[in-house]
Structure formats: C-alpha cells, structure tokens
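Of the protein chains in this complex, all but one are displayed in their positions.
Letters A and B mark the chains in the order given here, with residues in each chain numbered from 1 onward.
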Amino acid sequence: MNRQPIITLTTDFGTADGYVGAVRGVILSICPQAVIVDITHEIPPQDVAHAAFSLHSAARYYPPGTIHLAVVDPGVGTDRRHICVTSGDQVFIGPDNGLFSPFMGEDATVIELAENEFWLEAISLTFHGRDIFGPVAAHLGCGVEPGKLGPEIQDPVLLASWKNVIRPGRLEGAIVHIDHFGNCMTSFTPDQIESMGPFSIWMPGNGSAPESGIIRNTYADVDLGEACWLVGSVGLVELAVNGGNAEQTFGIERGDPVMIESKE
Amino acid sequence: MNRQPIITLTTDFGTADGYVGAVRGVILSICPQAVIVDITHEIPPQDVAHAAFSLHSAARYYPPGTIHLAVVDPGVGTDRRHICVTSGDQVFIGPDNGLFSPFMGEDATVIELAENEFWLEAISLTFHGRDIFGPVAAHLGCGVEPGKLGPEIQDPVLLASWKNVIRPGRLEGAIVHIDHFGNCMTSFTPDQIESMGPFSIWMPGNGSAPESGIIRNTYADVDLGEACWLVGSVGLVELAVNGGNAEQTFGIERGDPVMIESKE
Partner (left out) sequence: MNRQPIITLTTDFGTADGYVGAVRGVILSICPQAVIVDITHEIPPQDVAHAAFSLHSAARYYPPGTIHLAVVDPGVGTDRRHICVTSGDQVFIGPDNGLFSPFMGEDATVIELAENEFWLEAISLTFHGRDIFGPVAAHLGCGVEPGKLGPEIQDPVLLASWKNVIRPGRLEGAIVHIDHFGNCMTSFTPDQIESMGPFSIWMPGNGSAPESGIIRNTYADVDLGEACWLVGSVGLVELAVNGGNAEQTFGIERGDPVMIESKE
C-alpha cells in the first residue's frame, strides 16, 4: 500500500483554543489520509528564530517526503509572501520570514504560493495557517506538485545566522538557542572544539557562568546541581546544570557571546 | 479504500495526567481504525460556554461524518443526560449541559444515550469520558447508527445565547468569548456593522476600551501595542491589541456589553 502522507505542525498557537484543531480539520477535509504529527505548538509567541531551531532539530528525523507546516507569523495580513521550500527530501510550508533558514542550503527550491485554487475560498487576514498554509500542505500531501503552487523565487527572507569568528587559537561564538529545561546551546560543534587540542570555554561578560577545559558527555557526569558544558542531543555544545536550569542560574539570554581559546 | 473515521476530542482534562490517554485507548480498543484528533484539552475547568465556542469555531472545518467527542462535565455522576447530536453532516457526543448549543439548529436530531451495550462494562461515576462517551464515539466510528444508541429527545439543555438587541440606529451586543491571546470577540458580524453606514463601536461601562468608527482587517494595521476593533478569524468583530492582550489591558470579561451606534 502507498504510505500515508505525513504533515507536521510547528506553531505558536498554544493548545488552549480551537485554532490548531481548525487547522487539523482543514487538512483532513482536503486530504483525509494525511497523518498529522505535532512538533510543537508552544513556540514563544512570534519568536521566528526559536521556531526555526526547533523545527531544524526535529525535521531531520522524519521520513523522505514529509511535509512540514510551520506558522510563526508576526507579519500575517501584511504583504509578506507565503512560501513552499523543497530541501533535501522534505518540504516546508509557511510564511516567508526566515522560519526555514536552516533548510535554505544550495539544493533548496523556493516557490511563492500564488495559486489561490489551493487555498480556502474565504481568506481571513489573521489566520493564514488555517486558510492558506494548511490547505496547501494538504494538497501537497495528496499529490499536487510544488511547481503548481506558484513561481520560483530567488530571494527568500533569511535569518541572520550565527557565524563563529575564527581567530588564531580562538573561536568566538554565541548562545543560539535555549530550551525549556534552560539548557543553553552554543554555535559550536564538538568537532570544532576537539580540533583545538587543550582549550578553555567561557562566556565573556557573564562572570557567573563557569569556565572549563572539559566537554562532558552527559548530565550525570557532574553532581546534582552542578553546571557543565556538554555535547547536547542536537549535536551542539551546550551549558547545562544537572537537575537544574542554566538559563536562570546564570541569567543567560540568546545571543550572549561564548568564547573558546586554545591552551596549547 | 474507505476513509478512516475521524473522532475529535475537546475536554477540560488537561494533558498532565493519563486521563486523555485512557480515553484514546478505549476508542482504539473498540475502533482500531479511528483517527483521533485533538481540538483542545485546555478548556478552563467546567467552562461549558468556552468549550461550546471553541468547538464551534473548529468543527466547521472537519469533513462530513466527523464525530466530535466533547467532555466538559460539571454534572458528572448526577442525573444529567448523555446525548448524541446529529447536526448537518457531523455528529456530537457528550453530556447534555448546553455544550452543543451552537449545533442545535432546526436540522439537529438529539438522542439520549440509553443503551449501555455501547458503554464500558464498569461505569465509574466520575469519568464518563472514558466509560460512556469514548466508547459510544468509537462504536459510531465503526458503523453503529445513532438511532441504536437510545430514544430521540426534544428538550436538550441549551446555553442562554447572546441575542443582539436591535434598536433604531443602534445595536446592543456583548463580548461572547475571550481566547488565550486575550482577543475579545463580540456578538457582531462584520455584515451587521457594514449595513449601518458610518458608525461608532464602544463598550459602555468600560472607560478604557477604545471607541472607534473603523473595523480593521488585521493586527498589523495598527502600531505595536495599539488596540483596534477588527474582523477576527472566526468571523466575528473582536477587540485586540497588536502584539498585546486586550483582555488584560482593558479588564474585559465575557458578557461585558458592546454597543454600535449609527453616525448617519
């Protein structure tokens, strides 16, 4: 049998109202065989960068052909574009506001959603998740080719990305994401650090966050309540507190600088 | 292939315990091919009117034949009736306490769930979602006709509904729902207002809520932090604050009066 199409949802709608329920209904009305899977509906309101990171950390685990619908959309009702991004073997649908930046590699194709035959008939100006993006995702799930949705575009909006600054014996990066456990992810991969030999990692401008020469493998490598730098589950070096909350303990915010210096 | 039956869930159970999980298990045990879809489990505890509105705003987007299971049930274990409502091309299962008022139009048929062969064998007095409503929804999903569930009744409980008062050059309505963003929905549709020509809308008895002669199309039509009256996504005129919370900003409660006066 043909596999049922998978459509994931990532939004900042919360789950207290019927909004997500309406989107699910729209999708099932157009494509009854769709399997709808939640990534999260609790993105901090209008935090596009947080959504991009969460989606990036989950999407890679989905099967080829998965359609990812993401709606964190501060510009709803303005003239920001609606887009469909094909990247690797997956497809992304949502507003053109940088949400899909992690998937905008060289192999990505971006289409502007222009053909309103794939939308609901009545389009509100405040709920495009239900009226435009949900219907388009459902039509894709049921076999419509992305090329039918509108023209290709070359200038999608991209989030400013954290580019580590590489200096002799030194890497300058930043905190790029904080999860709801308060774990603070940096822009560094373990590989980058290993290549340096003996090193020290710390947060300039934050006197309370610990300086260390060791990247741990798991929380339980340190005592309960103790902080450590470790390799997190998304493949980045992160600052965490075993059984605690590093964000609150050290007063860390996204964008705070992180420094690594070679000790050789 | 036959479409899989869709059963939606709307409750005030929250998601922190295994209660919703038990309902899902009961449904899948009776009707393994059911597709279970959440509308919301975060209705404010025992707030039947809030549930009725949330269900109404989502149900219309579901395919014909969808079964909507809703359990907000302050009277569980008393002699309040259990009902099945057939309305349009959809079916609703739950307690007879007004929850399905929006669907009680002239074409609605209401059946009292009386045949306990479609219930679990052991019936608790505090969890009818699991023991009665879930099993009945599952049996309907797998082909039982509503007429087999019990006798038709003519006197279902109805919520008092907001009826706008129409006076010469004047409409008197109310706030009928507040969502978790703090958007305050009125009992007015845009059509009703447009038919008046030039007008003014305001909340008598609330000096801080703004008076206006314009209904906006989207939040972004006003500056960040500014309030506006606009056409909301459920098709009603609502009071909102762009990037903010109108309920908290103006101290609004459900039932507060809203007035529209013609300025011709």
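Observations on the structure shown:
Here is the rule we use: a contact is a pair of C-beta atoms (placed from the backbone, for glycine too) under 8 Å apart; a residue touches a chain by one contact, two chains touch by 3 or more.
Everything numeric here is computed off the predicted structure, so don't read it as measured data.
The hidden chain makes contact, of the residues A:A22, A:L55 or A:I260, with A:L55. Listed residues B:F127, B:F181 or B:W202: the one in touch with the omitted chain is B:F127.
Remark: the omitted chain is touched by one listed residue; of A:A16, A:I39 or A:V176 this is A:I39. Where chain B meets the omitted chain, the residues involved are 14-26, 28-29, 32-33, 36, 45-46, 74-78, 124-127, 130. Although one chain is not displayed, its contacts with chain A can still be listed: residues 3-4, 6, 8, 10, 15, 35, 37-43, 54-55, 57-63, 66, 179-181, 217-221, 230-233, 235, 243.
Simple rule for what comes next: only the chains that are shown with their structure count from here on.
Look at where the CA atoms of chain A average out and do the same for chain B: the two points lie 32 Å apart.
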